[in-house]
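Mind having a look at this structure? Questions to follow.
Excluded from the complex is one protein chain; the other protein chains are retained at their positions.
Now for subunit A:
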Amino acid sequence: MPFKPLPYAQAFPFFEWGLNWCISGYSHRFLIVHAAVVEKYGKALILPGAPGSGKSTLCAALINNGWRLLSDELTLVDRATGHVVPVPRPVSLKNESISVIADTFPTCQFSPIVHDTLKGSVCLMKPPADSVEKAGQTAIPCLVVFPKYQAESSLSLTAVPRAEAFMRLADLSFNYSVLGAQGFETMTGLVKSCEAYDFIYDGDFNQASDLFVQLLDDVQQRVA
């Protein structure tokens, strides 16, 4: 029994968590990074982050702003193609971010809030229908943005060198070491195809979204 039994009220978030556990434990055909990932123009924007960095919040905001949800938790990089494979499932919002997202996007559908889980209060947001429909469409990884929410700060964007991005992503990966040399190769391919940035923001989602669109355009122009 990998999990301790929990109260019935926690069943839904726990089920989601269990599914993530199954994927990260059993799907080694992917390099799996603990990161939210969204798509635009066929290009994937990867948002890794430690708990509390605001990655799920940012992800929830972006998918309400024209981005497609690939996953709010697991970035699956196909070892064979280097593409990001979607797992569009409910977006897990925690603690303060629940009301932030619910207030900003009142038309979205939310589960009841479950209190006192291991991660505090949890609420699941229904993924956009369009993202679920396109679950079969992979995306090319282009941008890695390490978000950090900081109240009353000014927006800041700092380039992260590829080697450092590699180490940070490896650190956040669930199965980098399981994959051995294959993991190294896939991760190398990933950071080679991406630009990486540290990003500090104060919760202005529109500004963030516009900036990311611009960064994607830049990447596109550089490739072309």
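The working rule: a residue touches a chain if its C-beta (ideal position, glycine included) is under 8 Å from a C-beta of that chain, and two chains touch if they have at least 3 such contacts; residues count from 1.
Operating definition for what follows: contacts and distances are computed from a predicted model.
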Complex member absent from the view - protein name from UniProt, among "MaoC like domain-containing protein", "ABC transporter ATP-binding protein", "Formylmethanofuran dehydrogenase subunit C" or "Nucleotidyltransferase family protein": "Nucleotidyltransferase family protein"
Contact with the hidden chain (one of A:177, A:206 or A:221): A:177
Interface with the undisplayed chain - residues on subunit A: 26-29, 177-180, 182
